[in-house]
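For chain A:
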Amino acid sequence: MESTNALVVSGLEVRRGALPVLHGVELRLDGPSLAILGRNGAGKTTLCSALIGLLPAGRGSIRFNGVELAGRKPHDIAGQGVSIVPQGRRVFPSLTVDEHLRLMQGRRPGPWTVERVYAVFPRLAERRRNFGNQLSGGEQQMLAIGRALLTNPRLLILDEPSEGLAPKIVDHLLEVLGGLHRDGTSVLIVEQNLRVGTSAAERVAIMSGGQIALVTSSRELWEDEGLQQRYLGVSAH
Partner candidate 1 sequence: MRFYILLSLNALTVASLYFLVASGFSLIFGLLRTVNMAHGAFYLLGAYVGYDIASYTGSWLLGLVGAAVAVALVGLAMHLTLLRTLGGDELRQALVTIGFAIVVGDLLLAHYGGITYQFTPPEILYGTTPMPVIRGYPTIRLVVIGSALLVGLGLWLLIHRTKVGMLIRAGVDDRDILSAMGFNVQRVLLLVFALGAGLAGLAGVIGGSALSISPGEDARFLLSSLVVVIIGGMGSLAGAALGALLIGFAEQFGLAFIPNYATLLTFLLMVAVLAVRPQGLLGRG
Partner candidate 2 sequence: MKTTLHTVLGAAGLAALLSGTALSPAFAQDIRIGALATLEGPFAQSGLDGMRGVELAVDAFQGQVAGKRIVLVKESSNAKPDVAVAKTRKLIEQDKVDIVVGPLSGGEGIAVKEYAKSVPSKTFVNGTSGAQDTTLRDPAPNFYRFTLDGAQWQAGLGSYAYETKGYRNIAVVSEDYSFPYSQVMGFQAEYCSRGGKISQKNWVPVGTKDFTSVIAKLPDKVDAVYVLLGGADAVNFLTQYYQSGGTAPLIGSSVTVDQTVLSSKGAFKNKVLGMIAAGPVADSNDDPKWVEFVKAYKAKFPDGLESPSLFAHGYYVSTLAVLQALDQVGGKLDDGQKAFQAALAKTELTDRSPTGAIRLDENRQAIADNFVTEVAQRPDGAFFSKVVKVAKGVDQALGMDRAKFLALGTASRDNPSCN
């Protein structure tokens, strides 16, 4: 089964408290993956929160496979097959690795089982009796991904997955993500790291000032230093 999901965000405005953060975001994901890149404070995490319903959408719409998500409760959105690996992992400190996974198992039908997660991340199997707060950063990230995958999502949102991880682990994660489309799961990856973002997806949206400033292909962005300087203030080379 190939991924045929479509996420369409249009005119999305979101506030954090009294502060408007997103000013009419237009975004389209159809196909296996999309990366969103942007500087600190561009509104990337706010966008993630809005997509999964943790922040209410002020205006605009978020349609996933034809279903309007704006205005729905987070658990309802999750029921539509949207899952998240949040920034900072946010695994549950007082649940063991095994409990994290068992809790999620069987929520939605699909190919992911606890055993499969253990097979993909053998490290987790070794630490199955450890509590969330006893894991290293890399292990926490594996657990957060495993936890999200067990909901058998059709759209997996990852918010800064590479943050603070060793390159070796990042490569392992990228490899896992790369295979998800075969199970019908699309990946929306939000990154500050240009290399990770461009390797994880074929297309890239660049976010700036609470809007999508540019959508382009990963290859194009990777090769155009001017673009990188302009939108991200970094250079890959």
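The candidates were selected such that all candidates are chains of the complex that A comes from, given by their letters.
Miscellaneous remarks
Heads up, the rule we're going with is that contacts are C-beta pairs under 8 Å (C-beta built on N, C-alpha and C of every residue); 3 or more make two chains touch, one makes a residue touch a chain; residues count from 1.
Bear in mind that the values here come from a model prediction, so they are computed numbers and not experimental data.
Note on chain A: across the options 1 or 2, its touching candidate in this complex is 1. Against candidate 1, the residues of chain A that register as touching in their complex are 52-54, 73-75, 77-79, 83-84, 86, 90, 92-95, 99, 102-104, 107-108, 132, 147-148, 151.
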